[in-house]
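Omission of a single protein chain aside, the complex is shown with its protein chains in their original locations.
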Amino acid sequence: MTDTNDGIQAQRAKVGFQFREDMAPGLVLEMELKQIFHSTESQYQQIDVIDTYFGKTLITDGKTQSTQFDEYAYHESLVHPPLLNFCHINGRAPKRVFIGGGGELATAREVLRHPEVEKVVMVDLDKKVVDVSIQYLPEWGGEAVRSSPRLELIIGDAYEYLLNCEENFDVIILDISDPIEAGPGIMLYTKELYEHAATILSPNGVFVTQAGMADGIPPPHADAGQQDITCFVPIRNTLAQVFPCVSPYTQSVPSFGSDWGFVMAYSSKESSGSPEATAMEWISMDARSIDDLIQTYIKDGEKGLRMYDGITHRRMFALSKPLRTQMTSDTRIMTKDNPVFMY
Amino acid sequence: MTDTNDGIQAQRAKVGFQFREDMAPGLVLEMELKQIFHSTESQYQQIDVIDTYFGKTLITDGKTQSTQFDEYAYHESLVHPPLLNFCHINGRAPKRVFIGGGGELATAREVLRHPEVEKVVMVDLDKKVVDVSIQYLPEWGGEAVRSSPRLELIIGDAYEYLLNCEENFDVIILDISDPIEAGPGIMLYTKELYEHAATILSPNGVFVTQAGMADGIPPPHADAGQQDITCFVPIRNTLAQVFPCVSPYTQSVPSFGSDWGFVMAYSSKESSGSPEATAMEWISMDARSIDDLIQTYIKDGEKGLRMYDGITHRRMFALSKPLRTQMTSDTRIMTKDNPVFMY
Amino acid sequence: MTDTNDGIQAQRAKVGFQFREDMAPGLVLEMELKQIFHSTESQYQQIDVIDTYFGKTLITDGKTQSTQFDEYAYHESLVHPPLLNFCHINGRAPKRVFIGGGGELATAREVLRHPEVEKVVMVDLDKKVVDVSIQYLPEWGGEAVRSSPRLELIIGDAYEYLLNCEENFDVIILDISDPIEAGPGIMLYTKELYEHAATILSPNGVFVTQAGMADGIPPPHADAGQQDITCFVPIRNTLAQVFPCVSPYTQSVPSFGSDWGFVMAYSSKESSGSPEATAMEWISMDARSIDDLIQTYIKDGEKGLRMYDGITHRRMFALSKPLRTQMTSDTRIMTKDNPVFMY
Partner (left out) sequence: MTDTNDGIQAQRAKVGFQFREDMAPGLVLEMELKQIFHSTESQYQQIDVIDTYFGKTLITDGKTQSTQFDEYAYHESLVHPPLLNFCHINGRAPKRVFIGGGGELATAREVLRHPEVEKVVMVDLDKKVVDVSIQYLPEWGGEAVRSSPRLELIIGDAYEYLLNCEENFDVIILDISDPIEAGPGIMLYTKELYEHAATILSPNGVFVTQAGMADGIPPPHADAGQQDITCFVPIRNTLAQVFPCVSPYTQSVPSFGSDWGFVMAYSSKESSGSPEATAMEWISMDARSIDDLIQTYIKDGEKGLRMYDGITHRRMFALSKPLRTQMTSDTRIMTKDNPVFMY
C-alpha cells in the first residue's frame, strides 16, 4: 500500500482490511491492517511486515513476532537481565554471547549495547527474516547491527549448531518461536538441549530463553477440559533439572496479549552460598544496584533503555501469586520424547 | 443456551457465535460466545452474562466488566492495598468503607473479608446489575454478600451521594466505569469530586479509584495523530492536586487486554515525615510486612486471597519505566469543565 | 435473551454479539446476533434459533437452514413446481407425497396448500428439529402443520425408509442437508437412491431434490486449484442417468448467499413425444398457464404464495448462461462409491 502520510491513515478507516490473529482457542485479536509494507515467502515461512494499532509489525506464518509498540519491552527483558546478572556474578562483562534465533536483529541490538561484549554469534534459520528486517524494520537494529564487526551471523539451525559447538559462551540467549506442535523450534525447548547448553557455558555463565505466555491464571473451563496453553512453568521446571539456579521472570508485552515469560538459568556463584541464595540475591536486588549495573555496563546507561531499569526489575522478578501457585502444582518436564506444546 | 455439559462445549465450536469487543481504535477482541446465561436491559444499559474463553463474563453495553478468569485480580487489587495501607498507617482496621459503584458485589466481597470493617456503604446506580450478579454470578459475592448485615446497599448516584454526604469514611473506593464520553461516571473522575471526597475521609483515611488501562507505552502512531487512550496519568495528576500522598499502581488483568491502573490517595501519617516519604514507605514495603498485614487483618489470611500478597505487592507498585516516563510528561488534570476521556 | 421489544433491538447494536458462518473457503458472513431464542443439542446436532439481519433463523451445527427473510423463497420453489408439474402432466392433483427431511415443517406447509393431497409422509431424523420448529418457528408451519390429519410424521432415516418402502408416491421431495463430507444426508444424493426412488414413484410421478448453491460462475482461482464447491450439476447429471426428464432450476435465496438450485425429474408423459419435449414443455410454460395451475390446484391460489407465480416460473427455469455452460462441461456423477461433496 502507499507508504505516505496522515491523510491516508484517515482514509484507511474506510477500508475494512484486517489482520486476525488466533491468540488462544476461541480468542482472536482483530487489528485494522493499515498498511502492508512487504510480504514474501521464505523456504520456511510466510513473512509479512504490516502496520496495525501496534505500529510496524513483523509476522511469520500469521503470528506476530514483534511490534513497534512494544518490541523493546520484549527484547530488553530477554537480554539485559542475563547479561547484567553475569556482570553481577562475575564482576566483569560477558565477552562472548550466543543468540539462537533473533533474526529480527533486535536481540543483537540489545546485546551490542554492552561495549565489552567482544563477540556475538547469532544462528538463525531464515535468512529472509534477517533481510526483511534490515530493509523494513531498521528501528529493530537493521544494517547498523548486521554490519557490526562484533556480530557473526550464521544462517543455520541453532539446535544443530549448539549440539556441535565446542566453544564456550558467557551468555546463551534463545530468542526462538514458541514450542508449538510441528514448529521448528521445539527441540530448543528440551532437557537434552539444555544439558548440552550447560556444557558450553562459561563457568559462571548465564543461560536465558523466552518462555511464552505467562499470566499464571488457570483457564476457567479447566474442569471441562480447557487446556492450559502456556509452557512457562514446564520450561522453568526443565531448566531447574539441569541448572542449580533458575530465575523465571515476566514482562507485560501488550501486543502478545499477555504477560510474557522468560527463564534465566545459571551456575551458583562460587563465592556465595546455596544456589537458592544466589538466585534470590538477583531477584531481590534493590533498584539502585540494578541502575548502577546499567550505568556501568551499558552504553548510554539508562538513557539507552526504554523498559529495563531498577524499578522495572523489581516488577519483572516479583511473579504474581497465581504464577507462583502454578509453579507449585505444574511439574511437567519437556524432553525430546515428551515435549509440551503451547497453543 | 443450554447450561449443561462438556459435550455441548465441544459442539459449540461448530456454531460461529462470537462476542466482539472494541479494545481500542482498530483493535477488536473476538471471543467465542460459548453461552449466554442471561440478557436484559435496565433503565441505564444492556446487561449480558455470557461464557467465553475467559469464562463467565458480565457485560454492560458491550463492554466487559469482569470475568471469571481474572475478576479477582481486579477486585483484590482495588480493595486490599487501600484497606491494608489504612491498617498500616493507623495501626487499626478501617471501620467504615464507602464503595461507589461495585454493583457486581465483588468489591464488597473483598471489603467484607476484613472482619473489623463495621459498615460498608455501597451506592450503585443500577439495581439490575446487582440483581443479575446475585443470580448469575454468585462466585462474585452474590446473596451472601448482598445479605451481609454489614453492607448497606443504596441504589442511586454515587456522585450525588458523596456530594451530599456528611458522614465520614475511613476508606472510599470508586469502582466505576471508565471515564468515556457520555458515560455516566465521568463526574466521578473530576478534581471537584476528589476535593469533596477529601472532606469526608477520616483524618488518616485512604481513597482509591480504578483508573483504566495503564501500560504506559506510547501509541506508535502518535506522530500521525494517534491518540493516547488512557487516563491513568491524568487521574493520578488530579488526585495529586488534592491529596498530599498519591500511590498509583497497576495489575495485569488479561481480559481487559492490558495492565490495569489504580490510584490510591491519602493524607500524610501525622507521626511520619513528608507525604513523599509516607507514599514511598507503602510502595517499598517488604513482602513479609505485607504478608503480616494480610495475616492480621484479613479473614483466612493469605488463604483467602488469590492475587494479592507480599510479592504481588512489589510487582503492583513497581511501575514499568514507560509508565513512569509518561508520568513525567503528561500533565493533564481532569475537571468538570475540562474532562479527559478514555477510548 | 429477552424477547421483548424495539428498545432492546436498538440497544443490541451496542453489544458485539455476532453469528459467523462459513459460506465458502475464505468467505465468512458475519451477522449481528440480535437475539438467541433457543439453543439445544440433539442426538445429531446443535440446534439454534436466533435473530439476525435476516430475521428469525434456524441454525444446525452452525449452518443456516432457513430464515424468516426468505424461507418461503426456498420452500415454495422446492414444492410447487413438482406438484404443479404433476398436475399438468396428469391432469389431476397428486394424492400421496413423500418428504425426506423437512423437519422445519415448511415443506409440508407448502404441500398441504394443495387440498387434494391426501397423504404426506415425512421422514426426518431429528425429532428435536421438529419440536424446536413447532415452538420457535410457528410461521414455518408449526403445530397447525404438525397436527394435520393428512401428515404422517416419521422420525427416522429417510434413506432407509425409502429403500424399504413398498408403497408408491405421486411426488417425492428431498429437503435435506447439502452433501457435505461426513454429513448425514450424503447417501440421499446417490444414483443408487435415485434408482430406488424411481421404482416407488407413480407412473407419471415427479421427484425433486434441493441441490445446493447454483450460480454457475466458475471460481476465479480455478487455475490455482480453487475448487468448485457446488454440486448442482452433478446432482442433475446423476438424476439424468435415472430419469428420462430432468428439469434443473434455481431461485435466489439471499440468506444462502447465492442462487439456489433444485432438480426435478420425472417420467415422460405417455401421450406426449420425447422426454426432452416434455421437459421443455414445462420449462417454457407461459406465465398465464402457471398462474392458472396455481389458481386451480392451490388453496387461496396466488394469494397464498409469496414467491412462485407465472413470471417467477419463467425466471426460475431460465438458467443463466454460466450455469448452462457448466452443464455442458461438468460430467460428474454421484454414486455410493464416488460421492461428490459440497464445501
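Chains: A, B and C, in written order; residue numbering restarts at 1 for each.
The working rule: a contact is a pair of C-beta atoms (placed from the backbone, for glycine too) under 8 Å apart; a residue touches a chain by one contact, two chains touch by 3 or more.
Owing to the predicted nature of the structure, the values given are computational and were not obtained by experimental measurement.
Within the whole complex, touches from the chain that is not shown fall on A, C. Of the options C:Leu105, C:Ala211, C:Leu319 or C:Met342, the residue whose C-beta touches the omitted chain is C:Leu319.
Contact between chain A and the unshown chain involves residues 1-2, 7-8, 11-12, 14-22, 28, 30, 33, 36, 39-41, 45-46, 48, 59, 61-62. If you put the missing chain back, the residues of chain C touching it would be 5-6, 9, 13, 20, 24-32, 34, 52-56, 67-70, 73, 215, 217, 219-221, 224-225, 252, 254, 257-259, 287, 305-309, 311-312, 314-315, 318-322, 324-325.
Please note the rule applied: only the chains that are shown with their structure count from here on.
Taken as a contact graph, the chains are arranged in an open line, each linked only to its neighbours along the path. Looking at contacts between chains, the pair that accounts for the most C-beta pairs is A-B.
Between the CA-based centres of chain B and chain C the separation comes to 55 Å, rounded to the whole angstrom.
Distance between chain A and chain B, defined via averaged C-alpha coordinates, is recorded as 32 Å. Contact with two or more other chains is made by no residue of chain C.
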